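Missing here: one protein chain of the complex. Every other protein chain is in place.
Moving on, here comes chain A:
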Amino acid sequence: MAMSSSLLWAVDIFGRVYTLSTVGQYWELCKDTQLEFKRVSAVKQCCWGIACDHQVYTYVFSGDVPIRYQEETYENQRWNPIGGFCEKLMPSDRWQWSDVSGLKHQQLDSFTLPSPHWEWESDWYVDENIGGEPTEKGGWTYAIDFPSTYTKDKKWNSCVRRRRWIRYRRYKSRDVWAKITSHDDPGQLPDPFNDISIGGWEITDEPVGRLSVWAVSLQGRVWYRENVCHHNPEGSTWSLVTTPGEVVQISCGPYDLLWATLWEGQAIVREGIDRNNPQGISWSIVESPSSENGIMHISVGVDVVWAVTKDRKVWFRRGVNSHNPCGTSWIEMVGEMMMVNVGLNNQVWGIGCDDRAIYFRQGVTPSELSGKTWKAIVSGRESDRSQTGSSTSLLSAGCFFTDDIQNQTNAIIQGDADTSSDTELPSVSVNLANTAPLGAAASNSSNGATSQTAEISANLTVDPLDSDQGEGSVASSSNEKANLEKQKSTNQNPSAELQWTNIDLKEAQKHPVLSVSTFAETSSLSSLGVFSVGAEEQYGADEHPLWAWVSGGGCLLDSHSPLKWFTVPSGLTSCVQSLSLSITPAQTAAWRKQIFQQLSERTKRELENFRHYEQAIEQSVWVKTGTLQWWRNWKPHKWMDVRVALEQFTGSDGMRDSILFIYYMYHEEKKYIHVFLNEVTILVEVLNEAKHSFALYTPERTKQRWPIRLAATTEQEMHDWLSLLSMSCCESRRIQGPPSHHAIWSVTCKGDIFVSEPSPELEAGPHLMPCDQMFWRQVGGHLRMIESNNRGVVWGIGYDHTAWVYTGGYGGGFIQGLASSADNIYTQSDVKCVYIYENQRWNPVTGYSSRGLPTDRYMWSDASGLQECTKLNTKPPSPQWSWVSDWYIDFNTSGGTDREGWQYAADFPASYHGHKTMKDFVRRRRWARKCKIVTNGPWLEVPPVTLWDISIIPSSDADDEESVALWAISDKGDVLCRLGVTQQNPAGTSWLHVGTDQPFISVSIGAFYQVWAVARDGSAFYRGSVSPKKPAGDCWYHIPSPQKQKLKQVSVGRTSVFALDKNGNLWYRQGITPSYPQGSAWDHVSNNIRKVSVGPLDQVWVIADKVQGSHSLSCGTVCHRTGVRPMEPKGLAWDYGIGGGWEHITVRGNATEASRITTHDTSEEEPARSVDLEDEESKGKIEHSKTTSLMVSEEQDMDRNAVNC
């Protein structure tokens, strides 16, 4: 039950707008019911519509983060000997009030709100900040003359000065229909509107929320709305786009597809739409599929086009894509529709011609864009539910819908010409073959109880006619859909229904009775006859809704969470969606408690006095063997086939332990390595397209940076081994169940999540535990970062910036069965980009071309230029990923790009810039392609705000009810404060927006509500007066960054504050006292740091780069600062832990002090045994420990053996 949901929008024949949630069961009336609508077109964040007054309206969803826009203007002054700095400027100077360039006159009062839908957030104020540095009070910046470089310090030669005034305005008309007003010349204004379609957000992701809004006027002209984006949801003006004829209707896809229909019945297709030309360049004409009947309606998706002709026939356009927006030919589809609508992921909806029901196209997949069948959505309206008071009448209403729809689906579900419906029919012969011997076996075993088994086998034999297939066979036999007529429907209904009960519910006596009673009801109701639009009077508000328009552009369907739209809710079950993560009712149910209690009583009763009895089955050694490949540890390193055996045995104390043996051949001599699984510290999956492999570390191998690597031939085989090995590791360390509240969480660059139980000796005590002895186990899911606190509140952020909250479960991913919790595991998905580079060299004849010098890099390569990466040969990162977009040019590369995405440089490899200069001879551009992973783990989505950073307070008080402070940065840079987070409800309730003057990138909250943050310009801020009573604090205090460094991350523990700059330096904030929480100066601690996490004991952990191991260098290594004491908060040295591709760590849950005795003992006392495991292979080892102690070149040897950066 994922918490994330989106909406399907529809308009009924009375003009009322409804939405249906992907997690809901009922159509809900749009909150703003003032107006009736003709058309709606929805995307995720908003919906545009044309009301019955033929005006355009936009409905922007409210959210916790406001839509705000910063207005700015500059006040300019010049110095003169008499008045000093004053408003008197020279005639050649700029205006006293101007824009940043000085070219435009901009007085404070010249700023007005763009429409009645905006309000000012506050009055104008002066920005006392320049490039991350605070200015003097008053905010003046000085220069020799206009225009010039401004500094915050006044010098002897500063003749001019200026300061920046800012004021925010806020869009207020959210969750209501806001009328789009135009300031244009009335003569230029479009006539009344007739159709509208929005899309185009995939063309470019910059600026955020940009939309293409297209409208058609009653006179058949096409208009494009300029400048619609996140902070300007209404857009600015309408532009006329000329067309070859009078347009009736228009449809704009999420990407670059735009089609419209003409009065004459042809379709026109817009060509040349791209990032620079969202309006496109020219039109092409596509003829109607049938000469008699023109196209009446069109709808487009990413790369599909659906049409309805005037005879209501539905058509699918073949061969449509970015390069050929016109496609190749029409295919007729089954069904007659009033209109069709293509939404996200090319999903299609339609409105049935006769019944005016909304149909969902089932089976639309990337490989089968046209889908399989139409399936009616039977959800009732919320209003219907409330009108039918008692539960009995509700039930009968439910039954009416059920039967009605069964009738419809039976009639309309038909295979299309190209996709025969018998794909859904399982092979009958297989089923029969299976059941026959089973029946025999059953009768054999039950020893005389043949009467029942005969019944069973009979039942099993009729299997192939089971419900779903029954539906299918009815469907294929009825190719006309005219059986909605009353006569036929009453006839067919009982027969279909009887057949159903006969097969499916034979054993349940009560059901046939029930369904018979529903027939009576059905036939009487459906005798109302065929619905027609004209005859509205016949149907009161209580009948099923009749639809006029549907829009699925904002409706994201997740194939993993089934929709509840196709079955009628019983009405007795609660439809309230519980979003809280608190314990599910099943876990607290009395029956469950009773089972646990009785089982333990039983064990006591039957075992307690009899423990001295002999066991019937002796415990023996159990061995699993197999063939794997091993990355051999002598040069040349390569994969070699090995035999592998895992021996599990039970010790005399009843504790299990296991040894993994790897048998290999070395110069025709049989040898083996063995590993005690209780010494294994981590198992890391290393998936790539070539090998299904994993790495196994022990403390010794962590020191060497040289794990044992094993590969299996199939992913399944690898997961079987991994699952078994990790279970054995956990068992030998007696670790089971969910991670504790103190757990340390980390994430690798592959998005894999690991968790470790900290021992008390990790942070203090006479014998500090080295962090290479920490045992890490994997938790399912895919995340970019993760943050926790010591109350068990854990949040993560995916690569697609989705926020996730930890559910308290464990396992998931490949860890299944016993090592995985039964509850709290949900589907999780993530999206990231794969990048390749197109490289070109300039030559005097042809200019830039894809012909490089013989010494050049590949013309299509990875970022380094060393690997050839073409669009065709580049695959998703591992088989778990699948492409979800086509290749597109990425304009967001650091250094900037030109209009075509190119970056220029003097030569490869060099630093690139976004414009060509005389000295540039090479250029490159980055192509991106999105890929998606679908996995599972103990995570639930926290919609809707997407995040960049999170911090959770590491609090010491143990009050369960008290709320937990959680701060976050949205991916747009907004600072947010989560309200209502408690141990019971770690997801919290809502976001509180904390205003800033610029986007932020990092935030951290310390144990005493000290909130520190880093802005995008690299400076730090301290938030004053944050407390439980005042969760958002009052104001920001600017804190300059260390000299010439731009900060990128901050972490606040109990009292310590550490920050990280963009060059990898770690800084400690000195001079912090309770009365002066901002501190006084930054003190350098270390370099080569990638991430820092300061915990509630003020312990400091980092992810460091370039850690030297005895065998190789390691990037992305977990390191622990040793020697941290109250008087020595910076610590003394680093202790190195697991590494090679680690991306993030959080130790903010670990408040375990050494003095406390832990009940929950992981087997950290055993490291004494971790000596060299490879006596048998020492020959090979000596050799390369010598060679690798040489300095290795980064590109070649670093991390080749690890997860990979």
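Keep this in mind: contacts are C-beta pairs under 8 Å (C-beta built on N, C-alpha and C of every residue); 3 or more make two chains touch, one makes a residue touch a chain; residues count from 1.
The rule we apply is simple: contacts and distances are computed from a predicted model.
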Options "Organic solute carrier partner 1", "Autophagy protein 5", "Collectrin" or "General transcription and DNA repair factor IIH helicase subunit XPD": UniProt name of the undisplayed chain: "Autophagy protein 5"
Which residue from A:344, A:724 or A:831 sits in contact with the chain not drawn here? A:724
Taking the entire complex into account, which one of A:52, A:607 or A:853 touches the absent chain? A:607
Which one touches the absent chain: A:594, A:627, A:1073 or A:1087? A:594
Residues on chain A facing the left-out chain by the touch rule are 426, 431, 434-435, 437-438, 441-442, 444-449, 452-453, 455-456, 459-460, 463, 505-509, 511, 514, 560-562, 567, 569-570, 572-573, 583, 586-587, 589-592, 594-596, 598-603, 605-607, 609-610, 613-617, 619-620, 622, 648, 720, 723-724, 727, 731, 737, 816-818, 821-823, 827
